[in-house]
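With one protein chain removed, the remaining protein chains of the complex are shown where they sit.
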Amino acid sequence: MAIVLGPHQYGKAETRLVRVIRDGDRHDLVDLNVSTALRGDFDAAHLDGDQRTVLPTDTQKNTAYVWARRLVPDPVESWALSLARHFVDDVEPVREARVEVERFAWSRAEVGGSPHGHTFVRSGPEVRTAAVTVGPDAVHVVQGLKDLVLLKTTGSAFRDFLVDELTTLQPTDDRIMATSLIVRWRLTDPPETDWNALAASVRAVLVARFAELHSLALQQTLWHMGRAVLEAHPAIAEIRLEAPNKHHFVVDFTPFDEPNPNEVFHADDRPYGLIHASAIRDDAAPAGDAWRSFTGLA
Amino acid sequence: MAIVLGPHQYGKAETRLVRVIRDGDRHDLVDLNVSTALRGDFDAAHLDGDQRTVLPTDTQKNTAYVWARRLVPDPVESWALSLARHFVDDVEPVREARVEVERFAWSRAEVGGSPHGHTFVRSGPEVRTAAVTVGPDAVHVVQGLKDLVLLKTTGSAFRDFLVDELTTLQPTDDRIMATSLIVRWRLTDPPETDWNALAASVRAVLVARFAELHSLALQQTLWHMGRAVLEAHPAIAEIRLEAPNKHHFVVDFTPFDEPNPNEVFHADDRPYGLIHASAIRDDAAPAGDAWRSFTGLA
Amino acid sequence: MAIVLGPHQYGKAETRLVRVIRDGDRHDLVDLNVSTALRGDFDAAHLDGDQRTVLPTDTQKNTAYVWARRLVPDPVESWALSLARHFVDDVEPVREARVEVERFAWSRAEVGGSPHGHTFVRSGPEVRTAAVTVGPDAVHVVQGLKDLVLLKTTGSAFRDFLVDELTTLQPTDDRIMATSLIVRWRLTDPPETDWNALAASVRAVLVARFAELHSLALQQTLWHMGRAVLEAHPAIAEIRLEAPNKHHFVVDFTPFDEPNPNEVFHADDRPYGLIHASAIRDDAAPAGDAWRSFTGLA
Partner (left out) sequence: MAIVLGPHQYGKAETRLVRVIRDGDRHDLVDLNVSTALRGDFDAAHLDGDQRTVLPTDTQKNTAYVWARRLVPDPVESWALSLARHFVDDVEPVREARVEVERFAWSRAEVGGSPHGHTFVRSGPEVRTAAVTVGPDAVHVVQGLKDLVLLKTTGSAFRDFLVDELTTLQPTDDRIMATSLIVRWRLTDPPETDWNALAASVRAVLVARFAELHSLALQQTLWHMGRAVLEAHPAIAEIRLEAPNKHHFVVDFTPFDEPNPNEVFHADDRPYGLIHASAIRDDAAPAGDAWRSFTGLA
């Protein structure tokens, strides 16, 4: 029995990088939060403090900046793949590289009814995400969206659930359903594609299914959202959805001797239901490290 | 010399209230964060713990909910005025009432190219704010916007500033200028008006001036934004702008033997410049408690 | 009637500065968040974009760093006064300077039962604050504490309050009372004193009064906390307390046919009561700009 070094990785997190593209008087910008992580033969750095195989995280930051000059990071997936391949191909000890990107949305300012050439207004809260993993066996691209907040004012029920002696919830045929969706979908060994068009299409499918399906449960809604994405896009192997149930409780007006016909709600903070669901092709290529996040409680 | 009770107020902060409006199959929603505060003869509550004049904050919460049923809170200003007047008129010890509202923006979900009847997507990060104060001498309405994030990729300089022995900043003729604006404008004893149209117009003026003015300093930009609003809207007595200078530093590429012609920037977090500016009519009615905030470090 | 420039100021916010003090093998550190603001004759910067009187915020940042080398920033009040006086005395256009400081707490790491010479563990969440204003007419020092979270499990009642037709709250003789206190106290034209001892004493008085007073309302508790501070410290002219009522609701166990004798509570997030109270000497010197905050919705 011995104590050995377990899984490890290191990198630079949250490099806030803005790339401006100038086409005469008309400018554009790409606003990113970039995190890079390297995996490989870094045992000596841990065991002995020997840094000879360790490319500093400061250099990873520099590299992200330089890469954003050499290659416009739009779509972010192509750029992240190029950056990850650089680490694997050009830095000898690196066996696997992961690049995670958040892209913040901006819209062009309207001035006098026309879009302005070099002024922008931040939109959101929705954020586009991408995580690419370039390893010895496979390349994974995980596109995603986070903080996509959806709400429907009807078309959602919850009833006929399991009841035990501590259950007090009343069934309902009509409730507000709302969530702040985190959704990610995996493509393994994908060819280059129009990543922005793909993400836009997936988003449209997700929103449409959320809107149109008469929901009997958030689980059902998530599954049908995920399945519809896989049906629409054969290149996607798997999709994962994480959905807090942002409870909107109808306020009890009985003490006030007034009706409240599902009109006034309290938007509660905590606790919240939290549903994880996923859809996968039964012949999907293995996920490898595709889902192994760089930040957060891994 | 004696120790006496100084300024005081109490209320219910951050009641998260959603009001649904149903017109057949087409629904709409108003999503609010409501804070109420009462000022008046509450000395005994402090000095002796005597609560006989104190309407509980829990009741203030109930009242906000009931008011949202009785009156659709759109525009929020009319609703907040009605709620504040109720406290002053119907609750005997209350001398002055303040209602602060944040309104979160939602857009209708697109399904198959058409807006959906009851499904919504949160937009933002921009938030509409309103703070009304109903007192014995005057009524104040302070409309506002917060988290309005603006950025221009050119048309901003900073040079010919005061230099002392600790100044190291280099002048520049071309930089990114970005801010996350908090802006509020005051109307005292206003008649009812189309509050949503007014706010939309002010926003358009602010964005246009930010875009069009060739900026020699953020101070100058803010002043001209504020002045333009007062010029466009005679009913507005005063406007205050608080603008963090969200620094975007051009990354120094000289160590890499590559050019960086204002293309790659680091979006820094802290520290940041912070500019407060305001424009006011020289015959403006006194502000009274209009600017005395309910939340935050008073 | 004309549109004129209203109140304005500018500065550098949130310079995160750590000062290390070395005494042989024994080190100490001071961990600060520093914000500076200047007021004075900056009209031309707004009206015309003329920066000749404007010391850059970047220089203010540099100055904070250099000042932390020249003078150990402990106590922070003495250091902030020195820094503010420099701006007023040495930068010609500056009429008034404000320096706000947050000081984060660290405790020495314990190793083998002994405090370590150069390793520290962050304590908190409580933060010490200081805001000094050096102006033409007066000098103000506002010491404070924020995020001081206090809770008592008994000794708090709320009853005999005003009841209207929307009141549903039940009176109680025994509840949890909890708050995350923001408290600040003002000294005008103070002599140098032992600021750290003063702050420690005020904190002790506040905590003791919170603990010992049988509370009939949070208003009453705050008043008595404030009054006790002024009684203990004649140099303090005024004290302001801002206290969210962090509601702990006893969970209703009646559906479960089990008792819950004030043992299990739900700690709610929003909404929350919010109480502002203050105590002041009736002969206190005028507050001037002492309370005019640099950051936040002012």
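By written order: A, B and C. Residues from 1 in each chain.
Criterion: contacts are C-beta pairs under 8 Å (C-beta built on N, C-alpha and C of every residue); 3 or more make two chains touch, one makes a residue touch a chain.
The structure displayed is predicted, hence computed values, not measured ones.
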For the full complex, contacts between the hidden chain and the displayed ones involve A, B, C
In the whole complex, of C:149, C:197 or C:232, the residue touching the missing chain would be C:149
It is residues of chain A that touch the chain not shown, namely 1-16, 35, 37, 42, 45-59, 61-63, 66, 90-91, 93, 158-164, 166-169, 182, 184, 215-217, 219-220, 222-223, 227, 230-231, 238, 240, 242, 244-245, 270-283, 291, 293-298
In the full complex, chain B touches the hidden chain through residues 165-166, 168, 255-256, 269-270
Those residues of chain C that touch the unshown chain are 15-22, 27, 29, 31, 62, 65-66, 68-69, 106, 109-112, 116, 118-126, 148-155, 176, 180, 204, 207-208, 210-212, 248, 251, 253, 256, 258, 260, 262-269
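The working rule: only the chains that are shown with their structure count from here on.
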Across the interface between the identical copies chain B and chain C, with over half of residue numbers shared counting as same and under half as different, the residues used are same
The angle in degrees, nearest 5, through which chain A must rotate for its Cα atoms to match chain B is 180
Between the Cα centroids of chain A and chain C the separation in whole angstrom comes to 38
CA centroids of chain A and chain B: separation to the nearest Å works out as 30
Separation of the C-alpha centres, chain B versus chain C, in whole Å, is 23
Residue numbers in chain A touching two or more further chains are 256, 269
